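The complex appears here minus one protein chain, its other protein chains still in place.
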Amino acid sequence: MSTAALAQAATDNGGPVGLSEAIAFWILGPMALAGALGMVFARNAVHSALWLALAMLNLGALYMAQQAPFLGFVQIIVYTGAVMMLFLFVLMLVGRDSSDSVVEAIKGQRLAAAVLGIGFVALMVGSLARALFSVTPIGLGAANGVPSGNVAALGRLLFTQYLFPFELTSALLITAALGAMLMTFPHTRTTAKSGQRATVEARLRGARVSPLPGPGVFATANSVATPALLPDGSVAPESLSEIIETVPPSAPAPLAPVDAHALVGADHAKSDRISSGEEAQP
Amino acid sequence: MTPTYYLLLSALLFSIGTVGVLVRRNAIVVFMCIELMLNAVNLSLVTFARVNGGLDGQVMAFFVMVVAAAEVVVGLAIIMSIFRARRSSSVDDANLLKY
Amino acid sequence: MSASLLATAVEQIPAATGVGAKAWLLVALPALSSAVLFLAGRRANTWGHLLGCASVVGAFAVGVALFAQALSAAPDQRTTELPLFSWISVGALHVDFALRLDPLSLAFVLLITGVGSLIHIYSIGYMAPHGQASGAGHSDPSRRRFFAQLNLFVTAMLLLVLGNNFVLLYLGWEGVGLASYLLIGFYQDRPSAATAAKKAFLMNRVGDVGLALAIFLLWTHLGTVQYSQVFARVGQLTPGVLFAVCALMLLGACGKSGQFPLQAWLPDAMEGPTPVSALIHAATMVTAGVYLVARCNPIYDASANGRLIVTLVGVITLLIGAIIGCAYDDIKKVLAYSTVSQIGYMMLGVGLGPAGYALGLMHLYTHGFFKAGLFLGAGSVMHGMNDDVDMRHYGGLRAYMPITFYTFLAGYLALIGFPFLSGYYSKDVIIEAAAAQPGWRGLVMGGAAMLAAGLTAFYMTRLVLMTFFGEKRWQNLRGVDGKEYHPHESPAVMTVPMIILAVGSVGAGFLLQLNHALASWLTPTVGELRESEGGLIPPSLVGVGTLLLSAAGVLIAYLLIGRRPTPVVRPEPVSWPVRAARRDLYANAINEALIARPGIWLCRALVYLDNKGVDGLVNGTAALLGGGSGQLRRLQTGFVRSYALGMLGGGVLIIAALLILRFGIQS
Partner (left out) sequence: MTLQTIPITVPPVAYYAISPLLVVLGAACLGVLVEAFLPRHQRWAAQVTLTLLTLVVAGALLGAYASSGAPAATTLSGSLSVDRPTLFMWGTLLAFGLVGVLLIADRSVEPGGAFITDAEGVASGTHAEGVASGTDAGRAAGAASAGGISRAASRVGAGSATSGTSRAGVAVAAPPAGPIPAGTPRNRATAGRAGMRTEVLPLTLFALGGMMSFCAANDLLTMFVALEVLSLPLYLLCGLARRRRLLSQEAAVKYFLLGAFASAFFLYGLALLYGYAGSVKLADISSAAAASQRSDTLLFAGLALLVVGLLFKGSVAPFHTWTPDVYQGAPTSVTAFMAAATKVAAFGAILRVLTIGFGSTRWEWRGVLWAVAIVSMVIGAVIGLTQTDIKRMLAYSSVAHAGFLLVGAIAITQRGLSGTMFYLLTYGFSTIAAFGVVSLVRDADGEATQLSQWAGLAKRSPLVAGVMTFLLLSLAGIPLTSGFTGKFAIFSAAIADGMAPLVVVALIASAVAAFFYLRVIVLMYFSEPSVEGPTVSVPGAFTTAAVTVGVLITLLLGVAPTMALSWAGAGPFVG
């Protein structure tokens, strides 16, 4: 179905849904729904994004069918074309291979989500149906029918009725730009970056030219925590890992005296401290 | 057929987005689910504009798009920064703050 | 509404002049001292206690001057107000920060600053860092902190009685609660102290909620919170509101004064240092409930049912306090239950209405003397006995601490109502007034009060006998810290206040009742003392009966305890009264079956209820809150998705509730 036909459907009248629009709806609607469901159920994040793009394309077409040609095109060009591609781009950058595992980590989450989702749908469908099935839509024939059409009418509203929110969005866009820079753009270092030559000089003039001994060399275990042994049996100091050694193996914070005024006992407080401390995340 | 079906479709899409937020673990996918919710609202707005016979709904949908675009930028920046620190974009892994 | 209210003429209260204009010093002196002590830090360690005492003594001097000025004025000129500044003023709500100087508040000022001065001085010795027996871990900083908190308490208490409106009263009310909480938990290293402080705090807050609601109710219905205006407009309240206000205020009073059913925190509060027990938990703060009822006498006068519940609470409390007092071996706990019971007498007194306000207050006054003296005496005994509070470890101490013994004896005799000592004048008149109530009330109230007088004599005699007479049981014992006991008399800084209080215990009652001195002094505030008539028990019989019952109590105590050695360890499994009763009274089987057994059972049941029921309730509440908190916080799993689920759940619930509320009911 061509967009021209949809636009045709939009121009001729106001509210009531004609046959061609009904056909369009019953084709595009299920596809949008399929896109949405596909996004939720696809295990691969990239597939999810593509499914969402499908849903958005269909939604754009539905806007056009509903006498909103400008929004329809914006939806397709800006939303699907730009925003979703931004999503995909970031996805490729960070989360491409992290497919969700099938196992749900939080107990009962899926069941509860399904129940609440169905409940929410039921409530919304119930109230919408009750409110609107008997209402005759007025249609936008008059509003879009001004000489310069839908786009100009939107622009007129934007600069009169909605002038302040429109201006306010500028703050939003500046914030977004600023935020993106702040969060992701590593600034230049305050110290000059050392070149290859400097690195070589540092190594040759330093205490050791050869690479550091690996952990566990001549040792009884191959754990990184095991220091390497020199031929005389002493520990090779260079093999001590800085990272592992500087962190105490189990680091419970030095506990202050138990808070006698707490409403929980000492053991409780202790378990809190452990659980609120940073455990290694699996 | 009445335009109400559009609204029902919108409600369905919104709910699917909601459920997606609850069950998906990849932060970016969660965020996409939120985008779907916003899109569902847009469909409602456009339909209501038609039902009410005024363009305000379309203008609002337009605003929602602008806002969503800005939100996407900020959101992806935040997700990027936490991904760099953790090598994980799963929302379940961001779990140090609790109780 | 408010316009018409304002139109009703309220008598204008003259502004304070002369010394009265300096009345703010009363509050300012201890407040300033407290602030200095809190903030000065280590620098104040050497002189902090002196400053603390000086400020309270200074306040006492101001109080005496105020009293003298008021005394020289005509009785109807004695009520003045000293507006300091406008505190909250918006729309219809107007709350001044103003002091009300009238006979009632001045009487309290004298009591608070007078007894407060003595106890501050006593505390210098008791909290001294180098005494070998003044509690664990004392050092100078803790003494400074102690005085800072004690001054904070005096400030708050003075605000409580001096404020000219309910909001200011509430300010003082919260303030004394806070200070009391801090002081009960003073020995931070004892978990029991922390528990006791927590319990006191929780139960006090229950009462505070009642008081706050009563104030809100008054304000919404009368548009003012100032005493003079509220009292002038009491007639505008509907009976329902009036009763609600009375009941809610009574709830507040019960919380603060340790009355049934909120009495359980007071004995536990003895975890605090002994001077605190004497000042806060015997003489002043716990009487705030009595003050509240007396202060609101126009409100209670207007509601017979309101007065009735006050008397009921009083009667129940004085009985259970006296009964439980028989069962403890901890000297401070016995005194604490005695306090609970005596405040019950006061509540009974003020609950009688115009026939009893002055009587209740008089008992409050004399009780302030002798109970403070008794606590200081107990503190002195503990001071000499390595902080041991178990009376079973005492015995025969009168030879070692004679001053303590004689001052204690004076307080003891005053408390049990020995003729012509202060308790005799103040307690017996309450009993007489109660017995003179018409119909069954007089019978029940008078009977209960007389019975409790007998019980009082019993448990106090027991206490004195176990402490000062009999074998020196401590000779073969060692304290918890492994040291031997070396009983000794306390230093002069402690004994002098005790002597002064003992003199007060002996003479105050006589002086106050001479020509109805206190009653006529209080007349401008609480009205003329009216004799009630129509009691079923003849008044003469009441007096004699009370005396006889008291004598019987003393005698029984002597028979049970004085004549035979007291086991050092509390006999188990049966509690000692049972065994004692079996040995000594078994010949009189009928007596045992009819009186002793039920009495003992009642006693045990009450102790059990008090320990398990009320304590259990409070601790259970705390545990429930803590446990609930521990469980609820697990909901905060840290998973974003759980949070989102919670939000969605909340949202769905709200939508459903709104739709159901709107449509479910109609269609």
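So that you can tell them apart, the chains are marked A, B and C in the order they are listed, and the count of residues begins at 1 in each.
As a working rule, a residue touches a chain if its C-beta (ideal position, glycine included) is under 8 Å from a C-beta of that chain, and two chains touch if they have at least 3 such contacts.
Because the structure is a prediction, the values reported are computed rather than measured.
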item: Partner chains on view for the chain not depicted; value: A, B, C
item: Positions on chain B contacted by the hidden chain, ascending; value: 7, 14, 17, 21, 27, 30-31, 34, 37-38, 40-41, 44-45, 47-48, 51-52, 54, 56-57, 59-60, 63-64, 67, 70-71, 74-75, 77-79, 81-82, 84-88, 91, 93-98
item: For chain A, the residues touching the chain missing from this view; value: 123-124, 126-128, 130-132, 135, 146-149, 156, 159-165, 168-169, 171-172, 174-176, 178-179, 181-190, 206-207, 235, 237-238, 240, 242-248, 251, 253-257, 259, 261-264, 268-269, 272-273, 276-281
item: Footprint left on chain C by the chain that the document does not show; value: 38-41, 85-91, 93, 97, 141, 145, 167, 170-171, 174-175, 178, 181-182, 185-186, 188, 194, 198, 201-202, 205-206, 208-209, 212-213, 216-217, 219-220, 625-626, 628-630, 632-633, 636, 638, 640, 642-644, 646-647, 649-651, 654-655, 657-659, 661-663
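Quick note on the criterion: only the chains that are shown with their structure count from here on.
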item: Interface with more contacting C-beta pairs, comparing B-C to A-C; value: A-C
item: Centre-of-Cα separation between chain B and chain A, whole angstrom; value: 10
item: Chain B-chain C separation of Cα centroids, rounded to whole Å; value: 62
item: Chain A and chain C: spacing of chain centres that average the CA atoms, whole Å; value: 62
item: Junction residues of chain C - those touching two or more other chains; value: 637, 639, 641, 645, 648
item: Touching two or more other chains - residue numbers and ranges from chain A; value: 105-106, 109, 112-113, 116-117, 120
item: Interfacial residue positions of chain B with respect to chain A in the complex; value: 1-9, 11-20, 22-29, 31-33, 35-36, 39, 42-43, 46-47, 49-56, 58-59, 61-63, 65-74, 76-81, 83, 86, 88-90, 92-93, 95-96, 98-99
item: Residues of chain C defined as touching chain A within the complex; value: 185, 188, 191, 194, 197-198, 622-623, 625-626, 629-630, 637, 639, 641-642, 645, 648-649, 651-652, 655-656, 659
item: Chain B - residues contacting chain C, complex; value: 18, 21-23, 25, 30, 91-92, 94-99
